[in-house]
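With one protein chain removed, the remaining protein chains of the complex are shown where they sit.
Entry: chain A
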Amino acid sequence: MQHNNNISGVPLFFHRRRCCSVFLFPALNQSRRRLMTSPAPKPAAAESFGSPLDSSDDEAPEEVTFQASKASALQSLKRALDTARREKELLKEKRRRRQELFQEQKVEFPVSWLVVSLKGNYTVQTVKERALASSQQQVALDFLQSRLYGPGSCRTTSNELLSLQNKRGRKKSAAVQFVNKGWGEFSNM
């Protein structure tokens, strides 16, 4: 009989024999017991604090049937596959939502309608496209802003530039200090 010593993950090999005792290490045994029973009241826990090896030194390791371990192994495998599938679904959903949002931004906009009634049964409706144009303008401005001043653009403040000029000029002087603390902050174009 081959004992499977792989305690960290799902067992990779299943034995044909139906009844098989798997001897688990006491530590693992301990954790399983903690999982299966209700949480112990605090003082009791404090009392039981000590080397986990001590309590079970004299006892034989707990017997777990092959069926039980197989079942638990299958369960954890299923759980892992489920989690992976769920994550994929979540990502897909996120991507789909983002795509929708972009589509929405392109199409749906607070459009205002100006309705004019003419003679007879004719009406004229004018759509104010200003909002759409200004949003596109904003996207273009954001692109420029991020390329020139965004991450990776390696920028510094006016304060540092002026101070460096002071220190490297022919007449060396002190670093620049702004009276108005708002100056020299990273600002937009």
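Going forward, contacts are C-beta pairs under 8 Å (C-beta built on N, C-alpha and C of every residue); 3 or more make two chains touch, one makes a residue touch a chain; residues count from 1.
Operating definition for what follows: contacts and distances are computed from a predicted model.
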Per UniProt record, name of the chain withheld from view ["1-aminocyclopropane-1-carboxylate synthase-like protein 1 isoform X1", "SPIDR protein", "UTP4 small subunit processome component" or "Proteasome subunit alpha type"]: "UTP4 small subunit processome component"
Footprint left on chain A by the chain that the document does not show: 130, 133-134, 136-137, 139-141, 147-149, 152-162, 164, 167-168, 176, 178, 183-184, 186-189
